[in-house]
Each structure stands twice: as C-alpha cells, then as structure tokens.
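Here the structure comes first, spelled out in structure tokens, and everything after it is commentary.
Complex shown without one protein chain; remaining protein chains in place.
On to chain A.
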Amino acid sequence: MSQSLLIALVAIPALTAVVLWALPVVTGERVAAIVGSIVSGLLLVGSVVLWWDMGRLHCPCTFVGTSTFGPLPRTLPGKLSPLVDIDVSWIPSLDVRFHLAIDGISMPLITLTTLLVFVCCVYSLKITPRIGRVRSLIALLLVIETGVIGTFAAADLVLFFVFFEVVLIPMWLVIDIWGDDHDRAGRRRAATTFVLMTVFGSALMLLGFLLIHRQTGTFDLAFLGQHPLKGGHGIPLAAAVLIAVGLAVKMPLWPLHIWLPDAHAKAPTVGSVLLAGVLLKLGSYGMIRILLPVLPDATATIAPYLAGFSVVAIIAGSLACLAQTDVKRLIAYSSVGHMGFIGLGIATMSPEGLNGALYANLAHGIITGLLFFLAGAIKDRHDTSDLRTIGRALYARLPRISGLLTYACLASLGLPGLAGFWGEMLILLGAYHPADWLPRSTFIVLMAIAGLGAVLTAAYFLRLIRDLCQGDPAEYPATAFAVDLSRIELVTFAPLVLLTVVLGLWPFTLLNEWWVV
C-alpha cells in the first residue's frame, strides 16, 4: 500500500495538471482552484498517511535523541535506508532505473511540499494574480509538486536529475507570466536568469553523476550509500566539486545566489512561497543525500570551502537585507542567509550540524513560506512592495497582518520556542564539534562569524518591523478599502503559524527519527 501511495504522490499532481489543461477554457478557469485544492489536500493527507505508515512499519523504538544520556552516536544521517522502495528497470543501456525510495529524511520534506502546495492552492481560491489564467497557474503548481516530490523520493542519480529539471520550465512560466505586473522586462529577466543558471548548475551536477558512474558503474543511491566512492582527490574530488556547484546554484550559496533576489521578488505570491519553501530545499537535500554519503572523502576535502562560502552567504545575505527597501527582496535575501546556515551545517559533517541543517530546512520552508504570504498580502493591499511607498505604522492600519509579520520575523531570526531556533542552534553546535577529519579551529572561527550573522539577522528583521509596523498612526492614515486579514488568508496562514510553534516546542520527534537512521 505504501508503494502505491508513493507512486500516487508523484504521479497524481502531474496527471491533474494534464486534466486541467484538457478542460475547456471557461470551465477550466472556474474549477481550477477548487480541483487543485481538493487534489493537493488529498495529497497532503496521503503524505501524512504515508509518513505514519512508514513509521509504524519501521518503528525507531530506541530513544537516543536527548543528549543527556551518554555520548551521541557520531553516525551521519543522509545515507538512504529505504523504508518504502519501488525499483523498476527503465533504460538498461544507460544503467538508469526508475527507483523511488523514501526514508525519515525525505518524508518530512515531502510532507512540507504537499502542505505548501495545498496552502497555495487554497490561497488561489480567492486571491489570484491580476492577469488571471488561474487554470494554468494551478496546473503548473501541481507539475512543480510532482517534480519536487519526485526529487525527494528519487533513489537513482539520473532520476534525481530528471525530477530536478521537471521543476524548471513550470517555475520559469510562473515567474514570467504571473510575475510583478508593473515590471514586465524585469520579470522576464528574473525568470530567464533563474532558469538558465539552474539548468547550467544541473548540467554540471550531471557531469558529476557521470563521473561517479564511470568510477562505480552504478547510479543507484541505495547501493552507493553502502559502497561510497572513496578518495579525496582526483576523479571523486572533481565529481564532488561539480555536484556541489550544481546544487549550490539551486540552494543557493554565495556567490551563486544572484538569480534568487530577482526571482523571488518578481514572482507572484504563490510562486515565491514555493520557490523559497521547497525549491531551495532541493539543493540542500541533494547535498545531504548525495554529496555526503556517496563521496565522503571528497566532501571532506571541500567541506572547509563550503563552510567558508556558507558563512560569507550568512554575512552577505544579512548585510544585503539591511540595505533593502523592498519587502519581498528583503525576505529573499534573508533566505540567502538562512540557506548559508544550512550549508554550514552540512559542511560540518557532524550529526549535530546535519540534523540542524535538516531541521532548518523544514523550519525555513514553513517560516519563509509564511513571510512571503504576508509580504504578498501587504503588496496586494498597497500595490507595491516598496517599503517607503507603503509607509510605516502598519500596526495601526493592518493590525492582524502586521502582528503575524512580527511573529514570522521573530521565528525567522531564531527566537527560542519557535521553529527557527533549533536548526540554527544545532548548526552552531555542529560547527563547534565538526567531524574529526575537519580542521576544528577553522570551524570555530566560522561558528563565531555565523553567530555574528545571527545577530545581524535579528538586526534587519527588527529594522523591518520598526520601519513597517511601528510608527505614528497619525502620519500614515489607514486607506479606507484596505481590509485586514481576510478569511481565506486566515485559513491559509493558520497551518504555517501553528507548525512554527509546534516545531519550536516539540523538536524531538523529528530529530530522533534522523538520529537513529
């Protein structure tokens, strides 16, 4: 049953998209959002059932997560240990198999994807970009869902690559068609930069996969996890560099992040949410799933550089945020900083760092999703996302929305008790205890700088709150027609708000699952 559920999770979104496109235009436009909400809701239920089912079958009954009992096992999560497995021969002459498998690492990310797509579809029931064409928008969102779930579930390097690329053209269209309608040339440029940089990165990644295949004769991730490609220089190193660069474009790590601010700022709200919430995770997931388990020695060689670039990303992203005057661009740059934290966690090659990275992945998906929804809400009401034009004193004008914005900002800057805290804390801990074969002093310096970055994060978010929410209401009178939080917004934001608290107060369920793996 689990197997058919997994196949359904991958196939149904794309099939629904095809059905939507096959409908006549008028009917399609009317029912698209409803159909999309129902289907993505069912998929969300399906993914939760699959997760529960998987946990029931393979109960991690030993409880080792709480660090008070003895030393932690220093095994790294990331190695694929398939709990649900589908393996079919596809192209024998190229050694390519249709191999899907999921475990405790991919399943939470798949659930995050189904959740965010569901939320986006429900949001589109009432709130859509001005240009309309809801049918195609929903269909493309569903195609993106197929691509992302497929990437998270792929257990064959080539299949991973294929699903990785499935996402590109739909996302390009989403930005190009439904993007910022004040800046036509800008949104085209943003979309094209996004798609071209990513496709070049993934082509480089493919070269890395082919090098692995040349050395080992297989693309199978489960097998490669058990029999990694040893050696820290020569071909394995070249493969690791190519794969790391390819994934770093997607993630994105400084200095390959240049596509990100434009793409996020110009995309429509649902596009930004998915871009930040799940697409960036493809990069970090790939590093955890492929780079570390398959090329351990070569990754150790490049890990200090990866950590260095990540820390530069944290600082550069935060400083860029301080200089932004556009709320969507600011949140986009904050993603650069947060993904830098995740990169640092991965580069420590320690259980704490990796678990932190995995946790931060989820937390960032939820919190940044919420932030982009709120930014979209503010933008819809003022027809601009420019901070100076919007003005201050949002607490008085839109009390609920600005309250939620403050909440999301606090979660994002890592306030203890909310989701953002655990990931960053664990990552810094991991940098304090990097793997034995990594230079510890370097990582401690990097940890200190990253800690400074966390302070900068607090600085820019507090500045955002001050510049946007606070201020004298008398100077910025409320516009008469601007409604505070509408019902549909309340419904769509609520799950994200709740999950932020749940992940903040109850991190151990997830962390245990990874620690045992």
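Methods note: a contact is a pair of C-beta atoms (placed from the backbone, for glycine too) under 8 Å apart; a residue touches a chain by one contact, two chains touch by 3 or more; residues count from 1.
One rule holds in what follows: contacts and distances are computed from a predicted model.
Asks: Report the protein name recorded by UniProt for the chain absent from the figure; options are "C-type cytochrome", "NADH-quinone oxidoreductase subunit N", "ATPase" or "Porin family protein".
Replies: UniProt lists the chain left out of the view as "NADH-quinone oxidoreductase subunit N".
Asks: Touching the hidden chain in the complete assembly: which of A:I7, A:A203 or A:L505 does that?
Replies: Missing-chain contact among the listed residues: A:A203.
Asks: Of A:A11, A:V49, A:L94 or A:V455, which sits in contact with the chain we cannot see?
Replies: Reading the full complex, the residue touching the unseen chain is A:L94.
Asks: Of A:I7, A:V25 or A:V483, which sits in contact with the chain we cannot see?
Replies: In the full complex, the listed residue that touches the missing chain is A:V25.
Asks: Sort through A:I110, A:L168, A:L387 or A:L446 and give me the one touching the missing partner chain.
Replies: Per the contact definition at the top, the residue touching the missing chain is A:L168.
Asks: Touching the hidden chain in the full complex, which residues of chain A are there? Just list them.
Replies: Chain A touches the chain not shown through residues 21, 25, 90-94, 96, 131, 133, 147, 158, 162-163, 165-166, 168-169, 172-173, 176-177, 188, 192, 195-196, 199-200, 203-204, 206-207, 210-211, 213-214, 238.
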